[in-house]
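Removed from the display is one protein chain of the complex; every other protein chain stays in position.
Lettered A and B in written order, each chain numbered from 1.
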Amino acid sequence: MAALIEMREIVKIYPNGVVANDGVNFSVDRGEIHALVGENGAGKSTLMKILYGMERPTGGEILLDGQPVHFHSSNDAIAAGVGMVHQNFMLVPSFTVAENIVLGQEPLRNGLLDQAEALRVTRELSQQYGLRVEPEAVVDSINVGMRQRVEILKTLYRGAQVLILDEPTAVLTPQETQELFAAVRKLVDQGKTVIFITHKLREVKEISNRVTVMRSGKVMGVVQTEDATRESLARMMVGRDVFLQVNKPPVTRGKKVLEVHNLSYVSETGRTMLHNVSFNVYGGEVLGIAGVEGNGQTELAETLSGLRPAATGTASVNGKAILNTNPRTVRLSGVAHIPEDRLTNGLALTASIDENLIVDRYFRPPFHRGLFIDYKVVEKQSADLIQEYGIRTPNGKLPVKSLSGGNMQKVIVAREFTSDPALLIAAQPTRGIDVGATEFVRDQLVKQRTDGKAVLLISADLSEVMSLSDRIIVMYEGEITGVFPDAASVSEEELGLYMLGIKRQTKEEMEAVL
Amino acid sequence: MKRWMANPIVRETVRIVAAVGLALLLGFIITLFVSEDPLNAYRSFLLGPLTRLNRIGDWLEESITLIFLGLATAIVFKAELFSLGAEGQMVLGALTAGVVSLYVPLPPALRLPLALLAAMVVGFLWGAIPGILKANLNANELVSSLMLNTIALKIYEWLLTFYIKPPNAGYTASDFFPKEGVLPNFFPPIPGLEGVRQTLVNQTNLTIMLYIMLAAIFVVYFLMYRTPFGYELRMVGINLKFARYGGVDIKKVIILAMAVSGIFAGLAGAHLAMGIHTKLILNITFGLGFEGVVVALLARNNPLAVPFTGLAYGYLRAGADVMERASDMSREMVLVIQAIIILLVTAERVLPMVQKRIAASRSNGEGAAAAAEGGSHAA
């Protein structure tokens, strides 16, 4: 049987030179559930965006039913029967379920909207595919699971034959996930084809017929699901690039700096993102948090740094409580924070480098004297830090936006490392920056730890976590599922099993080593 | 050309001068069509404010109000807050300054500072209201400040009509302020120069508010660029999330920004009451609050540029007055010119388009490929 979709030798190079897809061959048969797995940045989203017409490939061709197709926009893809359900839903909150489903192609009667017809179509589709929704409910008031079903129905209403589901379970509870799987099976029973993007290998085993594994923009293998074990898939996914050479002198562990007990966080939509997380970080150590992104790491960093309110639990730095205070109090308690998204939180792009370097200290001497900020001191500090941290810029008066990504990160690192913190929270500290800057940032992190600071390292880059950390904990679905007291003695495969939810330590096992 | 256009200050200045020039040109075209004697009309518009001492005085008086309002607006806009509340704060500033000038039985040395202080305090408090609503409830500051403008105006009219207006007065206005409540002329009584002073007193109402205004410019400048609060204000404006992450108390900054802005709007009101009209009248502000937006906008919210744009804007208005008296043109033409200036200055796409054209036409001689490249670079 010929493949329904065939993507041949797809190459995608972004204008900034990033090679997202490097000669990818990907094919999907009619009526199968095809899992596409890989770590963040492996290139699977780019590949699917190309298939859905949102991105144009740099090279390669796409065949649909054996015929070459060229999608210029997602409208073209929709017309050809390809539908995509995005991770962040595209719904109008004040509209009803039925209104959202027919939006853009509303049924009319006598020139006016035919609400009854919209409701009827919604019910019919809902029944036909076993996607339970309340057609008359306002989207704002329904839960995430139903919102997702609405998104799927939207694509079906537009006649999709192939559905791309982009990490559909990332936002679902286990029960909702089971419902989704049932619905996906029903879709396939009725002749649809589903491409399922995920990193959760348990789900891959459960739902898919075939798996394509991607890593660093390339396809690492295509296997029948029944022939694959979760372990074999994990090895293909996580595989080591090059071992990082980090010079890490031995240090004796100092006193307890950060103590977190039973921390939980509930999102504004009511979803539990962190559940009873407890751990400590000691002076002179790097505690690495490994985990696939989206398993609560962002929320952990942001509740600890005062940017989000915690629902339950306590956290203290050197005995001072920091939860549910505010960022200023947290910082004054001795916490520095390299934020995950530097453009959103970490920098004021149109402000000067000088001014970006003082956001945590402008109100204290020697920067603040009498009524005024002493800009001589500010400039002096800036000149020193630019030199010390090798920030490439003619001077500190230039806006931060004139710097490259790596140099922007150096500005943040320079500020956070010089605030004399007791605890340093580093979230994705080397994401998207060049090799030189990456190496520099990693060396600095280790230096801080060697100087006796406590470092909490959160990174989706497993090799980074493994080479920098003294101890490692793994987070999965908002909970700690594994604790490894000696980072040097754990293998990446072992960590991968915990990160992907295949293995899990018991509470007692974890307490024994924490 | 390309090199010096890379400097943002130069680029902004060029852009604003070009916009003003183009608007004035359009004004001249209108005048050509409408006026019997267009050259005379336009000459009096462009040069009129300088031709007599009292006209210079009028220009400067008007500019003082505009500069205060420009400063007030620059503060809120710098924090990216779209408050249009200057009008209401100004009305209440005029009211309180007027009430103190009229009724508080103190000698001038105490009464005048008290009146100014009262206007500043009221402006501060009235400005704080939309700030509190925004900071704590995330209520749209544009809508709430517009509502508060009307409420302030109604309070003003109510008190003026029912309490301040003398019972036997034929129209709604207060008595003239007693001389203890009128700001003295800006020219100090220097021995030997009494004659000069007398001439000035006769010709203009330009008061010591001039010096307060100069002080205000520097106060706002230092506040914005030298104090911790100013730093917070600017960081909130550039990237609110960054400020929050860095430990800035966002709510405090929003409330204070709106309130401090009110201080200067209050002073603008005090200037109207105590400097220009020396009594309280209906419609004392006459929609001037929005003009502050224009002054701040042209100054790109930079307090040191505000006096220049305020003077330029005041000059246009004063010129229009002279033109109206000296010719068959009406002064409202200047409003049309103002509107064109705002549109040209705020249109984000105008300058890039012009640059592209220039770049394209320059590289035409160097071949088509170079033209395309030059065009895309300039864009």
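Note that contacts are C-beta pairs under 8 Å (C-beta built on N, C-alpha and C of every residue); 3 or more make two chains touch, one makes a residue touch a chain.
Assume contacts and distances are computed from a predicted model.
Name of the non-displayed chain as stated in its UniProt record, restricted to "Ethanolamine ammonia-lyase large subunit", "Cbb3-type cytochrome c oxidase subunit I", "Indolepyruvate oxidoreductase subunit beta" or "ABC transporter permease": "ABC transporter permease". The chain omitted from view is touched by exactly one of A:Q67, A:S94, A:Q387 or A:S489, namely A:S94.
Only one of B:L46, B:L142, B:V201 or B:A326 touches the absent chain when the whole complex is considered: B:L142. Considering the whole complex, the residue from A:E226, A:E268 or A:D420 that touches the absent chain is A:E268.
Considering the whole complex, the residue from B:V17, B:L193, B:A215 or B:A339 that touches the absent chain is B:A339. Listed by residue number, the positions of chain A touching the unshown chain are 74-75, 78, 90-95, 99, 103-106, 108, 111-113, 264, 266, 268, 270, 272, 309, 311-312. Residues 34, 82, 133, 137-140, 142-144, 146-148, 150-151, 154-155, 157-158, 161-162, 287, 290, 293-294, 297, 330, 332-336, 338-340, 342-343, 346-350 of chain B touch the missing chain (whole complex, contact as defined above).
Here, only the chains that are shown with their structure count from here on.
In terms of their C-alpha centroids, the spacing between chain A and chain B amounts to 48 Å.
Within the complex formed with chain A, the chain B residues making contact are 222, 226-228, 231, 234-235, 238-239, 241-249. Across the complex, chain B is touched by residues 305, 307, 326-328, 330-332, 337, 339, 344-351, 355, 358-360, 362-363, 368, 371-373, 375 of chain A.
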